[in-house]
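Notes follow once the structure below has been shown.
Removed: one protein chain of the complex. Kept in place: all other protein chains.
As written, the chain order gives the labels A and B, with residue 1 at the start of each chain.
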Amino acid sequence: MFIFRKISPFKIVLGSTLILSVLLTSCGQSTTPVPPTATSAPATATVGATSTPASKYSEAPALAALVKAGTLPPVEDRLPVNPLVVKADEVGVYGGTWRLGSKGGGDDAGFTRIFGYDQLLSWTTDWSGVVPNLAENVDVNQDASEYTIHLRKGVKWSDGVPFTADDIVFWYQDMLHDPELNFGVPAQFKVGGKEAVLTKVDDNTVKFTFAAPYGTFRLELASINAVGMTAVPAHWAKQFFPKYADKAKLDQAIKDGGFTTWVQLWNAKVCQANNCGSGSLFDVADRPTLYAWVVKEPYVANATQFVLERNPYYWKVDQTGQQYPYIDKLVYTIYQDVPAMLLKATAGEVDFQMRHFNLLANKAVLSDNQTKGDYKFFDLTDAANNRLVLMFNLTDKDKAMRAIFQSKDFRIGMSYAINRQEVIDTVWVGQGTPWQAAPLKASPFYNETMGTQYTAYDVAQANAYLDKVLPKKGADGFRLTPDGKPFKFSLEIANANQSEVDSGNMIVKYWKAVGVNVEALSEDRTLYYSRKGNNDGEAFLWQGEGGINPILDPRFYFPYSGESNWAEAWQAWYNNPASPIAEEPPDNIKALFAKYDEVKSATTDAAQVKAMSELLALAADQFNVLGVMTPPDQYGIVKNNMHNVPARMILSWVFPTPAPYHTFTFFFK
Amino acid sequence: MLQFILRRLLFIIPTFFVISFVTFIVIQLPPSDYAQTYVSGLLAQGDNIDAQATLKNLRDLYGIGEPAYVQYGKWMWGILTRGDFGMAFEYQQPVSFIIWERIEFTIVITLASLLVSWLIAFPVGIYSAVRQYSLGDYLSTFLAFIGISVPSFLMALVIMYILFKYFNITLGGLFSSQMEKAPWSLAKVVDFLQHTWLAILILGVSSTGGLIRTLRANLLDEMHKPYVITARAKGLPEWKVVIKYPLRLALNPFISGVGFTLPLLVNGSIIISVVMSLPLVGVMLLRSLQSQDMYLAGSLILITSLLTIIGVFLSDMLLAWVDPRIRYQ
Partner (left out) sequence: MNTAGIIHQTAARTDTEAPIFVAPEWKLVWWKFRKHKVALISGIIIVFIYLVAALVEFLAPFSPTATNSKYLYAPPQPLQFDGGLFVSGYTSTVDKAALRRIFVVDPTQKIQVGFFVKGIPYKWFGVLPSDRHLFGPVDPTQPMYLLGADRLGRDLLSRLIYGTRISMSIGLIGVFFSLLLGIVLGGISGFYGGMVDTLIQRTIELVRSIPQIPLWMGLSAALTFSISPVQTYFAITVILSLLAWPDLARAVRGRFLSLRTEDFVMAARLDGASQWRIIFRHMLPAFYSHIIATLTLTIPSMILAETALSFLGLGLREPVVSWGVLLQDAQDIRSIATAPWLLIPTLAVVIAVLALNFFGDGLRDAADPYAR
């Protein structure tokens, strides 16, 4: 069993420093491959050849039969020169069908989590660092501006064609730079607004050169945002790309698909946006892949099932030399709605699931049917820094409102006004503790003051602070703006999650009690995004992010991205000064930007951690956003006969749970 | 008769345009579009994409930013000239590739439940008219109204749960997985019915009430007519009196009933398909409306409406054929 351990600052630094030191020593000397052993994180030691690979590899009986029949090359020829050895907690047996549930339309992220995470680098299971995956190693130069990536030699796509540097080059230079597709290079391949330059060194080596130091790039290679890098098989995708395709055949394909342009065909078959992480990856039967399972019955409109079968060319083996995956087949039943799926799960017709029906509210029903359905629960540690973050728009278009929101006293007053414990007890069945938007205890960046400041429920204090900013009150008892107008605004909530809406309705009541007239407004997520994207709206409620690893997505610590709903104009200035909503921020915000630039360019882990801690200290003092509570544990269900499933996992998207826990090692017994 | 048919047939054409136009305006109303839905989805799950660029790409690709009348014109032109209903954005496929299967099954389920409601309403309606103000009449009236007044989605949900809890049956989908791809056969039909009987029954029951009431009222009207009294006076047995004369006239509501129960059944099938997880038009429509997948939503509304209108037209024809008085109204 994998056991979740709390990560101490020591371990994370140790883990990542080790990688970096290995990478640094190999840099400039030679490019001799470093065995994966050295780069695995000592904290968990689940990946890497701690045991020597068996001299002879073995395979699933169905594949052995195909080899015997002569329709498939032998396993030694299918595996790469150095197959990645992933130590299974319990050596498994082949076979079985893994049944899951899915919803029709837009469930791509769920697939990625189960089987769609095989990138150049991969996270360690405790998320303390990165380990080699499709890349055997990555060399970094002294100032971290040049990354030389050595691909695992002999890895093959699921149709037997080798995976080489050309695949990466096609993805980066042809696809991302095509003027008609107009995808553009994803943000993580840019530094200071300048794109990385990609050069092919040899068939198995590519090099990214950045204009400035970029110490966190290797984390980006493991992040789910880089999923497109290893998802575009050049040899296959070229048939849809005018530069390489046979024109007559391409035109025919466009016509057969009912499309009018090749771009539409490309979107449908290969990639829809520059991150490539959704849609076509799962919509095309037998699309060549590097994942453990290959799509057989695609996830298309009207499909009632989405079926995948083992990839005969999968390039990972267990400690006894058995080729992964253990499980033969994945079958997703596509439900039209959640209640039907929940009933099937309680009836024991789902083998493993942590999506759609695993709401806290449904745990009672699932718990009652545990024996009947023959399943058990596993726990998920939410890696968000908070369950409910409250944001006032510090860059509100209305200058008078903006002045009030920018006042720290206002925010402190609003924070004291909330009875957090009551929200937790009422909506979240007592799961969680009052907490601001700050790194959690499990994080190396844990800072108690930042998490607990102003979380007390203290109406007197709240009024005292609010009186400093909004002393005047109207006849109806509500506060007025300094120029005597009614002070009134809406708290916007995305309506997808009932508990968030319930919490928002309660919070608004507390605010009204201290004379601040706020209405809760639950709306469709799309509208929510469109409004905040245009810097409309005054206040927002959203879930937290960056509770364990704040470096990757520090949206609540400074105006990092479009997801920093509390300062859209400032984040636009930071990310894209040409944006119509961009505005130059005051100096205290600029100080945060400067700190993060320091984090990004730091060439050692120690420097990175130090700079990030300083940024967090600044953020804690500025107190830009309010938090309500620590995120409650979430859960999933797994059948009792499914093995190698950890009893507790970290839940995040950048670390796409459960994929980093090696779903290909799961098996039935 | 021919003139009557032609007149009604011609009427379908302007109807088609009115519906398509209204539909298009309605689905354009929300202050957002599919591109925004798609980008919001990616951003919300934590993907790091360039929102503005992706938005622009998608809008250019699908012509989303154009004025509504241009979009409507192009859409209509495509439908009329090529049978092209536009792209279903979310599924990355032309609408016409993906909707027909759902529409077929929706028609099958709707017609089956129409049949069920007839089978129930026919005997019950006659009984409650012949035995007016009897206990049976009150009981059937009461049950008919219960059928009308319990929201069908709750009925479906509660029955589903009871089936699961006490009979260990979980319903969902149209076929079992092994029958899914099999060619049509008796076994497949049985499999289909095993999966959909509850939906058909609930739908049927919900429209039975109206039919029983109309049949009863019509029959009662006829029963007081002089010719019935004459027949009775001549000594015909009561059942023969009823079956031989008034019943034939009272059948009209069944035929014209297609006209007004069809829209109700389509409504019902939409709701039922959402509750019972049936891959029919309803679920796809709901989802496409929520995600602003406008050509898909528009086409689904258009086609279901058009089919209903055709159904109503056919029932009118049948009625005119059975009851010549109608033609000259």
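To be clear about the criterion, a residue touches a chain if its C-beta (ideal position, glycine included) is under 8 Å from a C-beta of that chain, and two chains touch if they have at least 3 such contacts.
Just so we're clear, the structure is a prediction, and the values are computed from it rather than from any experiment.
Enquirer: From the list B:40, B:71, B:277 or B:305, pick the residue that touches the absent chain.
Expert: In the full complex, the listed residue that touches the missing chain is B:305.
Enquirer: Considering the complete complex, identify which of A:143, A:286, A:374 or A:425 is in touch with the unshown chain.
Expert: A:425
Enquirer: Please pick, from B:69, B:138, B:197 or B:321, the residue that touches the omitted chain in the full complex.
Expert: B:138
Enquirer: Under the stated touch rule, tell me which residues of chain B contact the chain that is not displayed.
Expert: These residues touch the chain not displayed: 11, 15, 18-19, 22-23, 26-27, 29-32, 138, 142, 145-146, 148-151, 153-154, 157-158, 161, 165, 213, 224, 259-260, 262-264, 266-267, 270-271, 274, 282, 285-286, 289-290, 297, 300-301, 304-305, 308-309, 312.
Enquirer: Please identify, in ascending order, the residues of chain A that touch the omitted chain?
Expert: The missing chain touches chain A at positions 338-339, 342-343, 360-365, 367-368, 377, 422, 425-427, 429-431, 492, 495, 501-502, 505-506, 509, 519-524, 527, 531.
In this section, only the chains that are shown with their structure count from here on.
Enquirer: Using mean CA coordinates as chain centres, what's the chain A-chain B distance in Å?
Expert: Chain centres of chain A and chain B, defined by C-alpha means, are spaced 42 Å apart.
Enquirer: Which bits of chain B are touching chain A when the two form their complex?
Expert: Contacts found on chain B: 30-32, 36-37, 39-54, 56-57, 60-61, 84, 87-88, 90-94, 96-98, 101-102, 157, 160-161, 164, 168, 170-175, 177, 180, 273-279, 283-284, 287, 290-292.
Enquirer: Would you tell me which residues of chain A are touching chain B in their complex?
Expert: 104-106, 109, 181-184, 186-188, 223-225, 257-259, 261, 263-264, 267-268, 272-275, 277-280, 283, 300-302, 304-305, 331, 333-337, 339-341, 343-344, 346-347, 349, 494, 524-530, 533, 545, 553, 561-563, 576, 579, 652-654
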